[in-house]
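Only a single protein chain was left out; the remaining protein chains are all shown in position.
Per-chain numbering from 1; labels A and B assigned in written order.
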Amino acid sequence: MNTIIEFVKTEWNSFSKKTKIALLVLTALVGLFGIFAIQILFWGLGYTDMNNTFAMGLWIIGDLGFVALGGGAFFTGFLLYIFRVDKLEPLINSTVLIGFMCYLFTFILLVFDIGQPLRAWFGYTYPNWGPGLMPQSMLTEVIWCLTFYFIVLCVELIPVPLKHKILDKIPVLHYTGHYLHRLMWIMAAVGTFLSFFHQGSLGGGMWDVLYAKPGWWRAHHQFFFMAIVAATAGGTCFMIMVPKIAERIMKKEVAPKESFYTLARISGVMFTFYFIFRLYDVYTMAATYVPMADRSFADTLGGYYGWTTLIPELLLCLVPITILNVKKLRENEKTLFFAVICGVTAIVFSKIGVVLNGFSVPNFPWRGFAGYFPTVQEWSIMIGSVATMILIYWGFAAYLPLFPHMKEQESEE
Amino acid sequence: MMNVRWGMSIDLDKCTGCGACQISCMQENNMPIFDEDSDIPKRVTFLDLMKVTNDFEGGKKYGEVQTAFIPKMCMQCSGNDPKNPHPPCVTVCPVVATDVGDDGIVSQIWSRCIGCRYCQAACPYEARVFNWWKPRYEGDFKQGLNSDVSVASRGTVVKCTFCSHIWKRERDRAIAGGETDINKVTYTPACVSACPTGAIVFGDLNNPNSPVYETRLKNDPRAVRMVHSIDQQPENERARRMRIKDYPNPKVYYLSSQKWLRDIISGFQNS
Partner (left out) sequence: MNKLERKDFLKLAGGAVAGGLVGTTLSGAPFNALQWLVEWTQDQYRPTGGSETFRQGVCSACGTDISVRLIGDRAVKVETANAGCPVCQTLIQILYHPERVRKPLKRVGGKGSGRFAPVEWSEAIKDISDKIKELRAQNKAHTVAAFNGAHNMLAGALVERLLAAIGSGHVYNEPCFCSLSAKAAKLTQNSEGALDYDFENSDYVLSFGARLFEGWGNQARMHRVLNRWKADGVKLVQIDTLGTRTASMATKWVPVKPGTEAYLALGIAYKLIMSYGKGGNLPELGRWPGINDFNPEKVAELTGVPAVTIDEIAREFAGARRAVAVAGRGGEMVSSSVGEIIAVQCLNKLTGRMGVPGGVFVKIKNDRLGAVRQDAAAQAGMAATRKAKGLDDFIKNGEKPELLFVNDANPVHTSVFGKDLAGKMKDIPMVVAIMTMKNDTARYADYILPSLTILESKTARGDAAVAPRYSAKHGADIILEIAKSVEGVAASFPWSGYADMAALVGVERRPQGNFNLNIEVLRTYLDMLKKNLEGAAEMPLALIPYEIPLVGNGASLSLPYVLKGVGREDFAFERLIVKMNPETANAMGACENSSVKLKSSRGKTASLKVHLTKTVAPGVVAVPMGFGHCESTRYAEEKGVNPLEIMTANIDPESGTADWWFTRVKLS
């Protein structure tokens, strides 16, 4: 016991002043998360600004964002283990960890978001499968795929801590880690399959099936696949962005430059696809789908969240498209960093637009656009989740072999 | 097997906005009671008596602008094919807490609902409400609760079911009286029986003798359906669109002799 306290003390004293402040702030945010979590779970969702018109809000945006960005994990795994893009190997641990945390917090936010968290298991025991093989409710599909993929991510993550120098000395753990690692391509394949479905359903299919809501409804395959492309584009950017931030903080190279450039190149291509897809989506919405409800597309983009999310999204998309597809710009540290931040923001904007504008569009001609201002409870739980993720990532980066490349370099030195 | 398809027609020319339907509905369906209930977007009530004016019409001046009330309950949508109903809210439920019966009524099992509110997102009529707070019944107000309607928990979605529990009551009564044909059972929802001018009428949309015979209502120039402007489209356009997508196809018809009112109820065709 004393050794642990001693260890914590020495560690704490070894931190710089800035690090200490950052740690304290993050811990405080996690504390707020805890306090408001109790309030929400015990006294209900009345404390949020969601209402019968604006039935979902910040947390669902969080879910959509986490899943789409965490989707970089499945795509990177897919590229590495199935397509054998070996240059991505140094990034895969970080990728798996980010994916794991994104999915974990998607679950946590979902539990907060449903009115009856104690009945959350109904999703497994009373699933709405319908008559055929495909589930009838997009949310059923999301729950099941999310669960299975989360299990896959857990299995994928286990080898990372097992590689720690202390744990690695225990033979059982060493071999477990080793064999799990060798099985990883199966995991990647299963994960890709699962992720493919729930990326499409949570980001797209869930909304486009709401046929009575002109703000959302469109051809199912269209929005479904667009969400998958969005996840591959935004996710890969996110998988570059996070280690790059870690690199800037730790002032050490966490992975070979080549790894980043490879992933960035793929991301650039995906963003090009996404942009074309999105333009086609906007065109079909305006030309075909919204007019079928006798409304104009421009009309559904009024309010606070219509044009204000669509235009930034499209503009931000252009940044990774230009930078990541040009070798010179891609291999410049500054422009690369800028591009991936823009890419991630673009995808986040698209998710904000889907949720907020969809709910904001008035259902009756005599109503105006609805507004939504998340309460302190909603913000705290949302930001607290992100803070927890940062702390976990920090712990992994500092104390576990998250970046094998960094260790290799250290030993070389 | 039920051949009945329950439906409603509401004559807005006769609606004074007195609110009897609303109170009757609240009393029948055990609506929760709060000290402060003016947070309207979070309010739990099945029947919303909406006040509308034609202020928005350009060029309308004081003296020309009119006021009307629109009682809005669950429209019990059926999708394009009423024989194979597909209401927007039913298929989205991840836990089968809501279903559509063979009489076309969209039910909701409150004890099954996990409160994900996906059905609320799907509903174009804001007919589904969520218990944001725990439903409360202070003191003796509990004495007035209807034992036919279970009290919902906090964090579940509840909705109007055309008072289908009254149908069950009437069915049991009919069976006890020796009636064996389930299609002969009739009933009146709480809002309908309370309407002092008889503006709300209820019955079987399939039955030519019923006051809400659908074929007759569809040809009534005074009749429109809520945010369902496809009804106003020419036949071939309507058929084309319905091949592409489902429309809610609600079972509530609104009758009005006022064009502006029919226009705004039927949807957004002016936008």
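Criterion: a residue touches a chain if its C-beta (ideal position, glycine included) is under 8 Å from a C-beta of that chain, and two chains touch if they have at least 3 such contacts.
Keep in mind it's a predicted model, so treat the numbers as computed, not measured.
Colleague: Which residue, B:18, B:109, B:174 or B:242, contacts the hidden chain when the whole complex is considered?
Modeller: The one listed residue touching the chain not shown is B:18.
Colleague: Determine which one of B:139, B:177, B:208 or B:221 touches the chain that has been left out.
Modeller: Looking across B:139, B:177, B:208 or B:221, the contact with the absent chain belongs to B:139.
Colleague: Would you write out the residues of chain A that touch the absent chain, in ascending order?
Modeller: Given the touch definition above, chain A has residues 116, 118-119, 121, 125 touching the missing chain.
Colleague: Touching the absent chain: which residues on chain B qualify?
Modeller: 13-14, 16-20, 22-24, 26-28, 30-31, 33-40, 43, 45, 49-51, 53, 55, 60-69, 134-135, 137-147, 150-155, 169, 190, 193-198
The rule we apply is simple: only the chains that are shown with their structure count from here on.
Colleague: Mind checking the centre-to-centre distance between chain A and chain B? Centres are C-alpha means, answer in whole Å.
Modeller: 39
Colleague: In the complex formed with chain B, which residues of chain A make contact?
Modeller: 43-46, 48, 50-56, 113-116, 119-120, 122-123, 126-128, 130, 136-140, 142-143, 206, 209-213, 217, 292-296, 299, 358-359, 363-366, 370
Colleague: If we count contacts the way the header does, which residues on chain B are in touch with chain A in the complex?
Modeller: 39, 41-43, 50, 52-53, 56, 77, 88, 91-96, 112-118, 120-126, 128-134, 153-157, 227, 229-230, 241, 244-248, 264, 267-271
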